[in-house]
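Omission of a single protein chain aside, the complex is shown with its protein chains in their original locations.
Going by the order they are written in, the chains are A, B and C; count residues from 1 in each one.
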C-alpha cells in the first residue's frame, strides 16, 4: 500500500505548475478575455511540447503511455490556473474516447494529431434543455452521416473534430466527425465562463465514422464518462486549492479593526472547512485515478464519490474566496472571478450531482434489496 | 395590516410561560423521567384550569372559542418547556379533528371532556414502516368497527380515545374510537423521546364512529394536517428559541482561554444564524396561524413553509445548543437533551420534509405548467 | 394580527392606485429596454418630479422637511403599488432620499436643509455616496481620506470606492478624517461635496459582471467650503450611523423562487420536468419557505417601526439571508437546467437573469455590511454577546499599524 503520488508524478505536477504559473498568470487571463480569445495558443504549444497532451495516449500513437493518475496530475494544475486551453475537450474527452472505442484506423488518424496538439478535438454530448446526456440522443447516425444539433459544446470553435454522442437506430453510440466539413455549422453562444467558449453545432448529414466498440454498449460509455469525470474532479481540486490559498493570502495581508482579517475565527473556520473539503476531495480523486487504470470494478463508485466531493469543495471555495476578498473580489482586476465562473462550468458540464448520486447508490452491493 | 400578536395574545403567552416555568422546570422533567411517568398530571390540571385546553374549542362545547394563533401561542410555550403533557395529542390533534369533522353528537360526547382535560385523546395515523400517513390506510372501518394496527401513537397510554385514520372500503376517513374497549390492545414501545411515550395500538373489531365529514375528502384531511402542522411549527419555534438562549447564557458564563466562550466568533456566528432561522420560522408560523383561521386558500403553502423553516431552525438549535455546552451538555444533569430528543419527535411525527416540500411546490400557481 | 389592510390602509391604497394609474404609465420603461445612463437618469428625475407633484416624494420624510410625514405602512403600500409598474428608479435618486436627506435633516443647518432638501425631493439633485475606501470597507472608521482646514474651506485628498453612479451625480455625501490624533471613530467629519468641484476624478470600476455601475473617486486637493460640512468636526461617525440606520429597513426584496420553480418546470427531465424531481422540490421549497419568512419578518419589523420602536440589528437579518439565498438558489437553478445554463441556445433571457443573480449575489454578500459583520451585529446587539477583541481600541489613528 502506498497512498501517495510517485516521485515522477510529483515532478510532473511541479513542472506543470511551474509552466502554468509562468505562461498563464491572471493578467494573461485578463488579456485573453479582453482579446476575445478562445484559447491561449502560446500556452497550448508549450503544453504540447512538454508532452502533456499525449500523457495518456499510448506510445504507438505518439503519446507517453502514462495513466489516468498522471493525466489527473496535469488536470489538477489546469484547474489551479484556470488555463485557457482545450485540454479537457481535446485530451481528456476526445482522445480518451477514441482510444477506448476507436478502431486502429481511427486511432491512426486522430490520436497522433491530438497528442501533438495540431488538431483539437471535443466531445459533443449535450442537447440543450434535453440535458447533458439525453437518453436516446436526438442526433442520429445513418448511412455514414450524423444529423441533429448538439449544444452547448465546449471549445468547439477551436476543434476540428468532435466525438459525437448519437443514436444508431435508437441504440447509443459515439461517432467521430470532422467539424471542418461544410455539412457542419457552428454558432458561437454567449458563455458564462469567459475562458471557455461554447458553441451550438448543427450537423446536416455530416460525414461521420462510428467508434464501433461504443455501439449499444451503454455501460462502456458510462465508464468513459466516469473516467472523464475523474479528470474533472482533479481539475476542481486544483481550482479549490487555488481559492483556499488565494483567500488565505489576502486575509493575512488585509487589516481590519486593527488586526489581520486572517485572525478572525469566521475566516479561519471557513477556510479550515474548505481546506478539509478540498483535501478529502483530493483523496477521493487519488483513489478514482488509481481505479481508472487498476480496478475497473471500483471505478463507477470511485468516480461518483470523487465527483461529488470535488464539486462540493470547489463550489464552496470559489464562493467564499470571493467573499473573503470583499469588495475588491468583485472587481475584474482581482482573480476570484475566473474560479467563480469556471467552477460552474465544471459543476454543470458532466451531469448534475443527482446523476452521480444515483450512479453511486445504484452500484453499491446490497442496494438492490427488496423492500421489507 | 398588523403583523404582531394582539395584546391579549401576548398576555396569554406570558401567562403560559410563567406557569410552565414554575411547574415544569428542567428538574421536574428529570423527576418525571426517573419516575417513568408518561405525563405531568399536576401540570395538566393546572393547564386545564387556566382554560388552555379549550382555547380553540368552541364555547358551546366548553372551550374559549379562540383561534389557531392563540393555540399557537400556547404551543410555542409548550415547546419552549418541553412540557410533558398530552397537549399536542389531545388538543391540537384529536379535538381539532373532531371539531372539524365530527357530527353534533360526537362533538357533544368528546369536546367538553377534552376541553376540561378529564379525557385525553390522540390521533392514530402512522402504521410502522408503511409511513406516517400511508396512502390507503391499512386499518379498515367496517360495520361500525375498526381493525388493524397503528404504530407508533404518541401519548396513547394516557388517551382514552383516539381519532383513527382508516379506510372505508378503500376511501380515506377518520373515526373516533374508545380506547378503553377490550377490543383495543395497547403495547408500550421504547420511545426516543423520554418525555413522550409511544404505543402500538391493535384494533380487533373495535367499536368506532366515523367522523362523517372526513369520509373520502382527502383534501379536507390534508387541511387538518396543515392546521396541526402549524401548531408543531409554533412548538418547534418555542423549542428553538429556548435552545438559543440556553446556549447564549451558558456561553456568557463559561470562560475559555481567559475570556467568555460567548466572545468567540465561532459561537457568536453560530447563534446569530440560529436566531435568524428561529425568527424567520416564527414569522412563517405567524402567517400560517393567521391563515389557519382567515385565509384557507393560503393555508397549504403557509403551513408547509412554516413547517420547513421551523424544522430547520429547531434541528440546528437543538444540535448546536448541546455542542456549545461542551461536555456538560452530554450529561443528564444539563438541560440540552430534552430538546435534542424532542426535536426529533417534532421533525418526524407529522411527515418528512419531503412531504411538505412536495405539498408546497404543488400548491404554487404556475407549477402545473407543461415542460417546454 | 391581521394581514389584510385596515380600512384606512385600504383607502390609502385605492387613492395610490388611482394616482398611479393616472400618472405612472407615461413614465414606464418598455420591457427589456436598455437605456443609456444619461437617458435613465433623466427619466428617473422626471418620475421623481411627478412623485413630488403628487405628494408622494419622501413618504417617510417629516412634513417639516417637505416630505409626506407618512407611516411606514403607507410607504409599504405605496411601494407595493408602485412596483406594479416598470418605472425608472435608481440609486441616483434613492441615495438622495434614503441617505443624504436623513443626515442633512438631522445634522444639517437650516441653510443646508433649505438648499438641498426640496431640490432633491423634486428630483433636481442626484446624489452618490463617498464612504468606502480601498482599506476601509467593513471597517468604515478606518477611512484615510484627509481633510485639512484652510481658511474657509477644507482641502481634501484621498480615494473613495464603490460609489454608485458617481459619474451622474450632482452631489456626494462624503466622510473624511479631519483629526488623525484621536481614536479612529472620533476623527471623522461629514461633508456634502459638489461633484463638479475641481480635483474630483470619477473613474469606473470594471466589475466581474462586466458592468461598471460603481466608481472609484479620486480626490486631489479638492476644496470643500466650510458650509458644506454637515454637523461639527468629529461628528462624522454619528452622521454615518444616521445614514446606515436608514439603509436597511427599506430594502425591498423581490421574490425569486417562484420564477426558479418555473424555470425548473421548463426543464425537461426523464419524460417529465426537473420540478418533478423530489430533490429539486426539496431545495426550492426550502428556499421558498425562507423567502416567505423574510417577507413576514420584514412585515413584523415594519409593525415595530410604525409603533416608534427601533428594530436595530434585527434589520440585518433580512440582508444576511437574502444575499446568501440569492447565491445559493441561482447557483442551484443553473444546476437544475444543466449544461444548457452554461451557454443557452434557447430561453436565454431567463438564464441570463440567473447568471446576473449568481454574480450580483457576491456583491450583495459584501456591500452594506458583509455577512460576517452582520452576524457580529446580530450576536452582539440582539443576543447581547461580547464584542470582538479589538487591537485598535483606544489607539489614536496615526499610531495604528
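Just so we're on the same page, a residue touches a chain if its C-beta (ideal position, glycine included) is under 8 Å from a C-beta of that chain, and two chains touch if they have at least 3 such contacts.
Just so it is clear, the model here is predicted, and its values are computed rather than measured.
Considering the intact complex, the chain excluded from display touches A, B, C. Contact with the omitted chain, checked across A:56, A:229 or A:312, is made by A:312. Residue in contact with the omitted chain (choice from A:107, A:150 or A:248): A:248. Residues 277-279, 281-282, 389, 391 of subunit C touch the missing chain (whole complex, contact as defined above). Hidden from this view is one chain, which touches subunit B at 126, 128-132, 135, 149, 151-152, 187, 189-193, 198-200, 255-259, 264, 266-267, 315, 319, 322-323, 326-334, 336-337, 340, 344-345, 347-349, 351-354.
Touching residues on subunit A toward the chain that is not drawn are 1-6, 9, 69, 244, 248, 251-252, 259-260, 262-263, 265, 267-269, 271-273, 275-276, 279-281, 283-284, 286-287, 289-291, 294-295, 301-302, 304-306, 308-309, 312, 353-354, 356-358, 360-361, 364, 366-367, 369, 371-372.
By our rule, only the chains that are shown with their structure count from here on.
Relative to the C-alpha centre of subunit B, the farthest chain centre belongs to A. When each chain is reduced to the mean of its CA atoms, the one lying nearest the mean of all protein CA atoms is C.
Inter-chain spacing, taken between the CA centroids of subunit A and subunit B, is 49 Å. Across the assembly, subunit A contributes residues 129, 264, 266 that each touch 2 or more other chains. In subunit C, the residues that reach two or more other chains under the touch definition are 266-268, 347, 372, 375, 388.
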